[in-house]
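Down below is the structure, laid out as structure tokens.
Missing here is one protein chain; the remaining ones are kept as they sit in the complex.
What follows is chain A.
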Amino acid sequence: MHRLPCTDQQRRRLLKLGLGSLAAASMPLPLRAMASRYEGNTAQRRWFFSAVDNLDGQHFLAGLSRDASEHFLLPVPERCHGGCLRPGHTQAVLFARRPGTRLHVIDPRRRQPLHEIEAGDGHHFYGHGVFEPSGRRLYVTANRIDDAMGLIRVYDAEHGYRLEEDFELAGIGPHEVALMPDGETLAVALGGIKTHPDMGRIKLNLEDMDPALLLIDRRSGEVIERHRPSHHQLSCRHLDIGPEGEVIAGYQFQGPEWETDHPLIARRAADGKFTETDLPESLQTSLASYTASVAISHHAPSALITAPRAGRVVMINRHSGELMASPALDDAAGARCDGQGGYLVTSGTGRVSHLDMKGQLTTLNELPLRWDNHLT
């Protein structure tokens, strides 16, 4: 495909027109290659990362080799949740579990902590973030506690992770954030749940939640797309992004737990069309209104959703939403594509598994660890 001249503004316009993949295709090649390598291509990756607890309840960042034969632990002072890698640097960032107030920057090669960044007065993090392709800006989901405004806090990693600016999301509870293949647009899972650190994890607005899947211009903070789930209590929490710009999002239903028929998986296609996925009734019921991690394969037409309350992982066709497999895995936790069409999957029981393209799970290792919900 020959390159088209394409400014940021043009690219945003193309995105609005649902031509995100064309916009991505027209990016300058080095940037595009970097975005691709960072976001999706895990074929060359030797190490994956996750927050873990050991059996005594102490907290760590774990590095895990792709065949799960090796791992290392770096102590962190609190239970953490999601993480991300800094492109072009040997830095991993681990985010304190909500309502945590710190993010931890670690050099996993030297296995040393580098920085500890505070969310700042009146703010807390939600546990996820992502870098821009150059590795300079870090986008972190956060809560401005006073008015419960959901924010993307933008940090400058080249200047000691200095806070650069905040993007207001006109919504509550942004959770996972990831970068679209265009390198310019952030996808944000907006959970919609109001909490306050003084009140622990109590949900304060179950009656009037307004969750959404958002697409945001990472330079201006402008909300480009806002897709609302089919029920106001379907909290949009986690997501991953496919190579063509499709987004798969996982919900957690906040209404009565006996209402088990609400969809828990949403899909924003590359053309911007938003749909929710129906699963077979017995599987849908067993998920207990809860999904944890979402991972999309860049080498097979699948997406994987972990469902720890069902003790399962759910593999769907990422284009059609059709169920491909749903093998049992107790306390299924993090998932990440292995770069070869399958997935690496962790579990709170310590198990590390491989899921192949056909949906067959194989145990790679059992470690005395409790893997947290996300694998980076």
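In this text, a contact is a pair of C-beta atoms (placed from the backbone, for glycine too) under 8 Å apart; a residue touches a chain by one contact, two chains touch by 3 or more; residues count from 1.
The working rule: contacts and distances are computed from a predicted model.
Visitor: Not counting the visible chains, the remaining one has a UniProt entry; which protein name from "histidine kinase", "Outer membrane lipoprotein-sorting protein", "ABC transporter permease" or "Iron-regulated protein A" does it give?
Guide: "Iron-regulated protein A"
Visitor: Considering the complete complex, identify which of A:154, A:333 or A:367 is in touch with the unshown chain.
Guide: A:333
Visitor: Any idea which of A:101, A:134 or A:365 touches the chain not displayed?
Guide: Hidden-chain contact among the options goes to A:365.
Visitor: Out of A:62, A:85, A:316 or A:367, which residue would touch the omitted chain in the full complex?
Guide: A:85
Visitor: Applying the definition given at the start, please give the residues of chain A touching the unseen chain.
Guide: 37, 43-47, 53, 63, 65-67, 69, 81, 85, 90, 92, 97-98, 108-109, 127, 198-204, 206-207, 237, 255-258, 280, 282-283, 285-286, 288, 290, 292, 306, 308-312, 325-326, 328-333, 338, 340, 342, 347-349, 354, 356, 358-365, 370-373
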